[in-house]
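For this depiction, one protein chain was excluded, whereas all remaining protein chains were kept in their positions.
Here is subunit A:
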Amino acid sequence: MVFDGRFYANKPELAARRIEAIGYQVGHQLSERYTMERPRFSDHLEAIKFICKDFWSEVFKKQIDNLKTNHRGTFVLQDNKFRWLSRVSIDPSSENETEDPSTPGESKAAQAVSMYLYFPCGIIRGVLSNLGIPCAVSADISSLPTCSFVIRVKA
């Protein structure tokens, strides 16, 4: 196998899967460390609250700022100043050549930022699956450095 020096550099979807998998592994291992001393979680909400409070504090030195749920298996965790994006800025010159900020559609830069979020999404999925909650996790960055993680528990 020959790699042109840069692994998956031009295959973002493959890279994304790898990064998510690395995050999953890390979340899985961290969850064991941080839940050793506690009783079993009674329900999904308890487990999610653990991520928002204790887990987030250990890893990011702050808690999640806002938790929303529809009580049907979807949870939205909002971090108003997500640490791993605190040094990221989107270069306005690389934005699409539209002056209208309300234009939908992602710029290249926003796509690059979304690559950074596969890792924390993987971490969250790793923690929850280790707690017996299979789920899908995605992230949303509509306004940096605020970042929302959307957890959908698989029925």
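By our rule, contacts are C-beta pairs under 8 Å (C-beta built on N, C-alpha and C of every residue); 3 or more make two chains touch, one makes a residue touch a chain; residues count from 1.
Everything below uses one rule, namely that contacts and distances are computed from a predicted model.
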What name does the UniProt record list for the absent chain among "Mitochondrial ribonuclease P catalytic subunit", "Translocon Sec61/SecY plug domain-containing protein", "Trafficking protein particle complex subunit" or "Ras-related protein Rab-4"? "Trafficking protein particle complex subunit"
Out of A:V59, A:L77, A:V113 or A:I151, point to the residue that touches the absent chain in the complete complex. A:V59
Candidate in contact with the missing chain, chosen from A:R33, A:R72 or A:K154: A:R33
Out of A:Q25, A:S89 or A:Q111, which touches the unshown chain? A:Q25
Contacts from subunit A to the absent chain lie at residues 1, 3, 5, 7, 18, 21-23, 25-26, 29-30, 33, 58-59, 61
